[in-house]
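All protein chains but one are shown at their positions in the complex.
For chain A:
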Amino acid sequence: MSRSRSSTTTQSRSLKVTGEEIWKNKTEKINTELFALTYGALVAQLFEDYDNDYSLINERLFSMGYNIGVRLIEDFLARTALPRCEDMVRTSEVISKCAFKIFLNITPHVTNWSNNKDSFSLIIEDNPLSEFVELPMNAKKQIWYSNVLCGVLKGALEMVQLDCDVWFVADILKGDPQTELKIKLNKILKDEIPIGDD
(Lines give C-alpha, C1' and ligand atoms only; values in the text may rest on other atoms or scores of the structure.)
Protein backbone atom coordinates (compact mmCIF):
# COMPACT_ATOMS: atom_id res chain seq x y z
CA MET A 1 0.00 0.00 0.00
CA SER A 2 2.63 2.48 1.04
CA ARG A 3 4.79 1.47 -1.86
CA SER A 4 2.06 2.02 -4.38
CA ARG A 5 1.35 5.42 -2.92
CA SER A 6 4.97 6.47 -3.11
CA SER A 7 5.17 5.30 -6.70
CA THR A 8 2.19 7.49 -7.60
CA THR A 9 3.84 10.52 -6.06
CA THR A 10 7.10 9.98 -7.94
CA GLN A 11 5.09 9.45 -11.10
CA SER A 12 3.23 12.68 -10.65
CA ARG A 13 6.38 14.54 -9.80
CA SER A 14 8.02 13.27 -12.95
CA LEU A 15 5.03 14.44 -14.95
CA LYS A 16 5.57 17.88 -13.52
CA VAL A 17 9.25 17.73 -14.40
CA THR A 18 8.47 16.47 -17.92
CA GLY A 19 6.01 19.29 -18.46
CA GLU A 20 8.40 21.95 -17.24
CA GLU A 21 11.30 20.53 -19.16
CA ILE A 22 9.39 20.50 -22.44
CA TRP A 23 8.03 24.00 -21.85
CA LYS A 24 11.47 25.34 -21.08
CA ASN A 25 13.56 23.71 -23.76
CA LYS A 26 11.40 22.38 -26.54
CA THR A 27 8.62 24.91 -26.99
CA GLU A 28 8.63 27.93 -29.25
CA LYS A 29 7.01 30.73 -27.30
CA ILE A 30 4.90 33.71 -28.12
CA ASN A 31 3.70 36.73 -26.19
CA THR A 32 0.61 35.96 -24.06
CA GLU A 33 -0.88 39.38 -24.78
CA LEU A 34 -0.79 38.67 -28.48
CA PHE A 35 -2.57 35.38 -27.89
CA ALA A 36 -5.19 37.06 -25.72
CA LEU A 37 -5.86 39.87 -28.17
CA THR A 38 -6.14 37.49 -31.10
CA TYR A 39 -8.72 35.48 -29.24
CA GLY A 40 -10.45 38.69 -28.24
CA ALA A 41 -10.68 39.87 -31.85
CA LEU A 42 -12.14 36.53 -32.81
CA VAL A 43 -14.79 36.53 -30.08
CA ALA A 44 -15.69 40.15 -30.82
CA GLN A 45 -16.33 39.19 -34.44
CA LEU A 46 -18.60 36.34 -33.28
CA PHE A 47 -20.57 38.75 -31.09
CA GLU A 48 -21.18 40.81 -34.18
CA ASP A 49 -21.95 37.89 -36.49
CA TYR A 50 -24.43 36.23 -34.18
CA ASP A 51 -26.00 39.46 -33.10
CA ASN A 52 -25.30 38.63 -29.45
CA ASP A 53 -26.98 35.23 -29.51
CA TYR A 54 -24.80 33.85 -26.74
CA SER A 55 -25.71 30.19 -26.89
CA LEU A 56 -24.70 30.09 -30.55
CA ILE A 57 -21.44 31.85 -29.73
CA ASN A 58 -20.71 29.31 -27.00
CA GLU A 59 -21.34 26.47 -29.41
CA ARG A 60 -19.20 28.01 -32.12
CA LEU A 61 -16.29 28.48 -29.72
CA PHE A 62 -16.72 24.91 -28.58
CA SER A 63 -16.65 23.44 -32.05
CA MET A 64 -13.68 25.58 -32.93
CA GLY A 65 -11.86 24.16 -29.93
CA TYR A 66 -12.88 20.64 -30.85
CA ASN A 67 -11.30 21.01 -34.27
CA ILE A 68 -8.13 22.32 -32.69
CA GLY A 69 -8.06 19.58 -30.05
CA VAL A 70 -8.20 16.69 -32.49
CA ARG A 71 -5.04 18.02 -34.13
CA LEU A 72 -3.30 19.39 -31.06
CA ILE A 73 -3.23 15.96 -29.41
CA GLU A 74 -0.87 14.66 -32.11
CA ASP A 75 1.68 17.29 -31.29
CA PHE A 76 1.21 16.68 -27.58
CA LEU A 77 1.82 12.94 -27.85
CA ALA A 78 4.81 13.47 -30.11
CA ARG A 79 6.32 16.01 -27.74
CA THR A 80 5.79 14.15 -24.48
CA ALA A 81 5.94 10.50 -25.63
CA LEU A 82 3.56 9.63 -22.79
CA PRO A 83 1.88 6.22 -22.78
CA ARG A 84 -1.87 5.72 -22.42
CA CYS A 85 -3.28 6.70 -19.01
CA GLU A 86 -4.60 3.84 -16.93
CA ASP A 87 -7.26 5.86 -15.10
CA MET A 88 -8.84 9.28 -14.86
CA VAL A 89 -6.59 10.29 -11.96
CA ARG A 90 -3.59 9.88 -14.17
CA THR A 91 -5.40 11.63 -17.03
CA SER A 92 -6.15 14.59 -14.82
CA GLU A 93 -2.50 14.90 -13.90
CA VAL A 94 -1.32 14.70 -17.48
CA ILE A 95 -3.81 17.41 -18.45
CA SER A 96 -2.91 19.81 -15.66
CA LYS A 97 0.83 19.24 -15.32
CA CYS A 98 1.80 18.55 -18.92
CA ALA A 99 -0.82 19.70 -21.41
CA PHE A 100 -1.75 23.03 -19.85
CA LYS A 101 1.88 23.65 -18.96
CA ILE A 102 3.21 23.01 -22.44
CA PHE A 103 0.59 24.94 -24.39
CA LEU A 104 -0.48 27.74 -22.06
CA ASN A 105 2.23 27.73 -19.38
CA ILE A 106 -0.24 27.34 -16.52
CA THR A 107 -0.86 24.45 -14.15
CA PRO A 108 -4.51 24.23 -13.16
CA HIS A 109 -5.36 22.72 -9.84
CA VAL A 110 -7.27 19.39 -9.89
CA THR A 111 -10.10 19.04 -7.40
CA ASN A 112 -13.75 18.03 -6.75
CA TRP A 113 -13.41 14.35 -7.60
CA SER A 114 -16.66 12.45 -7.83
CA ASN A 115 -16.94 9.33 -5.67
CA ASN A 116 -16.38 6.91 -8.52
CA LYS A 117 -13.46 8.98 -9.84
CA ASP A 118 -14.98 9.63 -13.22
CA SER A 119 -15.30 13.37 -13.03
CA PHE A 120 -13.12 16.17 -11.73
CA SER A 121 -12.68 19.93 -11.85
CA LEU A 122 -9.79 22.01 -13.05
CA ILE A 123 -9.36 25.32 -11.26
CA ILE A 124 -7.73 27.68 -13.74
CA GLU A 125 -5.88 30.66 -12.36
CA ASP A 126 -4.47 33.31 -14.68
CA ASN A 127 -6.37 32.12 -17.71
CA PRO A 128 -4.31 33.54 -20.60
CA LEU A 129 -7.35 33.77 -22.86
CA SER A 130 -9.30 36.09 -20.63
CA GLU A 131 -6.50 38.44 -19.69
CA PHE A 132 -7.65 42.08 -19.90
CA VAL A 133 -11.20 40.97 -20.68
CA GLU A 134 -14.31 42.48 -19.24
CA LEU A 135 -17.66 41.25 -20.48
CA PRO A 136 -20.53 43.59 -21.27
CA MET A 137 -23.31 43.39 -18.65
CA ASN A 138 -25.87 41.70 -20.88
CA ALA A 139 -23.40 39.05 -22.04
CA LYS A 140 -22.17 38.22 -18.56
CA LYS A 141 -24.93 35.79 -17.69
CA GLN A 142 -24.76 33.58 -20.71
CA ILE A 143 -21.40 33.71 -22.38
CA TRP A 144 -18.60 31.26 -21.57
CA TYR A 145 -15.77 33.34 -22.88
CA SER A 146 -13.08 30.66 -22.84
CA ASN A 147 -15.35 27.89 -24.11
CA VAL A 148 -12.77 27.06 -26.75
CA LEU A 149 -10.80 25.29 -23.99
CA CYS A 150 -13.69 22.86 -23.40
CA GLY A 151 -13.74 22.04 -27.08
CA VAL A 152 -10.00 21.46 -27.19
CA LEU A 153 -10.16 19.08 -24.20
CA LYS A 154 -13.15 17.24 -25.62
CA GLY A 155 -11.52 16.79 -29.03
CA ALA A 156 -8.14 15.77 -27.66
CA LEU A 157 -9.58 13.28 -25.14
CA GLU A 158 -11.77 11.73 -27.81
CA MET A 159 -8.65 11.02 -29.86
CA VAL A 160 -7.24 8.96 -26.98
CA GLN A 161 -10.45 6.93 -26.69
CA LEU A 162 -11.95 8.89 -23.81
CA ASP A 163 -15.47 10.09 -24.48
CA CYS A 164 -15.90 12.98 -22.06
CA ASP A 165 -18.19 15.90 -21.43
CA VAL A 166 -16.32 19.11 -20.75
CA TRP A 167 -17.92 22.32 -19.59
CA PHE A 168 -17.35 25.41 -17.48
CA VAL A 169 -19.12 25.64 -14.14
CA ALA A 170 -17.71 29.00 -13.07
CA ASP A 171 -15.72 31.84 -14.55
CA ILE A 172 -14.07 34.84 -12.93
CA LEU A 173 -15.36 36.95 -15.81
CA LYS A 174 -18.89 36.19 -14.63
CA GLY A 175 -18.10 37.33 -11.13
CA ASP A 176 -17.45 33.85 -9.74
CA PRO A 177 -14.61 33.54 -7.22
CA GLN A 178 -12.62 31.24 -9.52
CA THR A 179 -12.61 29.74 -13.00
CA GLU A 180 -13.66 26.11 -12.83
CA LEU A 181 -13.83 23.64 -15.67
CA LYS A 182 -15.46 20.23 -15.26
CA ILE A 183 -14.45 17.06 -17.07
CA LYS A 184 -16.70 14.02 -16.85
CA LEU A 185 -15.94 10.64 -18.40
CA ASN A 186 -18.89 9.14 -20.27
CA LYS A 187 -17.25 5.99 -21.50
CA ILE A 188 -13.96 4.62 -22.71
CA LEU A 189 -14.24 4.07 -26.43
CA LYS A 190 -13.33 0.59 -27.65
CA ASP A 191 -10.27 0.04 -29.76
CA GLU A 192 -11.49 -0.98 -33.17
CA ILE A 193 -10.24 -4.29 -34.49
CA PRO A 194 -10.28 -4.83 -38.25
CA ILE A 195 -13.09 -7.15 -39.36
CA GLY A 196 -12.04 -10.78 -39.48
CA ASP A 197 -8.87 -10.08 -37.55
CA ASP A 198 -9.14 -11.63 -34.10
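Assume contacts are C-beta pairs under 8 Å (C-beta built on N, C-alpha and C of every residue); 3 or more make two chains touch, one makes a residue touch a chain; residues count from 1.
Operating definition for what follows: contacts and distances are computed from a predicted model.
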"Light-independent protochlorophyllide reductase subunit B", "Trafficking protein particle complex subunit", "GEO12048p1" or "Exosome complex endonuclease 1/ribosomal RNA processing protein" - which is the UniProt name of the missing chain: "Trafficking protein particle complex subunit"
Residue, one of A:F35, A:Y54 or A:W113, that touches the chain absent here: A:F35
Chain A residues that touch the omitted chain in the full complex: 23, 27-35, 37-42, 44-46, 48-50, 56, 59-60, 62-64, 66-68, 70-72, 75, 102-105, 128, 148, 150-151, 154, 165-167
